[in-house]
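Input: a single structure, listed below in structure tokens.
Removed: one protein chain of the complex. Kept in place: all other protein chains.
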Amino acid sequence: MRTFTGEQWLMRIFIGENDHYGHRPLYEVLIELFRKEGCAGATVLRGIAGFGTHRAYHTDRLLELSHDLPLIIEVVDSHEKLTGLLTALDGYMGGGTITMEQVTVYRYGSS
Amino acid sequence: MRTFTGEQWLMRIFIGENDHYGHRPLYEVLIELFRKEGCAGATVLRGIAGFGTHRAYHTDRLLELSHDLPLIIEVVDSHEKLTGLLTALDGYMGGGTITMEQVTVYRYGSS
Partner (left out) sequence: MRTFTGEQWLMRIFIGENDHYGHRPLYEVLIELFRKEGCAGATVLRGIAGFGTHRAYHTDRLLELSHDLPLIIEVVDSHEKLTGLLTALDGYMGGGTITMEQVTVYRYGSS
């Protein structure tokens, strides 16, 4: 059954695979945060190349980019929920970029 | 040659790698549907971690997330085309989330 959830927001967090919080990979910590905060879902995508959003590169050699592959973490939820998450994220993010945009959302489920 | 296609829509379908339709992976069935419906293109991205949009998790253990990796299927087309697809998708989707948003589109091609 399709449910029209209406206008919600997509938050996308650009970090690096080598980013950590304490001794744990940052993306794992963030996924755990989103689950605890009751988000409907989250997805972590890993790029095969990239540069920059997570930290500065001091080289021009493309090969060195592969040492810290870019990650994009996506969460779709209400604007209120994501605004609250943004404040929570400030305690974890040492670098990187977050984008937010409005999307129309349909949810499927058996209930 | 660049062609300005104008305002179109991006549809993104969040499902799980283990989702099936009959005996076939759901993402394969959907890609085939989009080709038959004459869409200009479609892309399937696989996440490295995630939770939730495709089915409920009854555990807090992060390791178990890897058993059903999240997929995002992307299609860019006219609003009319995507609205028609949405109705067709209702017959295939048992769970998951679909988002739609307007984008400006440029197409490149030799013709």
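Going in written order, the chains are labelled A and B, and every chain counts its residues from 1.
The rule is short, and it goes like this: contacts are C-beta pairs under 8 Å (C-beta built on N, C-alpha and C of every residue); 3 or more make two chains touch, one makes a residue touch a chain.
A quick note: this is a predicted structure, and the numbers were derived from the prediction, not measured.
K.L.:
Contacts of chain A with the missing chain: which residues?
P.N.:
Counting only chain A, the missing chain is touched by 12, 14, 45, 47-54, 57, 60, 62, 65, 70, 72, 86, 90, 93-101.
K.L.:
Which parts of chain B are in contact with the chain that was left out?
P.N.:
2, 8, 10, 27-28, 31-32, 34-35, 39-46, 71, 74, 76, 101-110
Going forward, only the chains that are shown with their structure count from here on.
K.L.:
Please tell me the distance, in whole Å, between the geometric centres of chain A and chain B computed from their C-alpha atoms.
P.N.:
18
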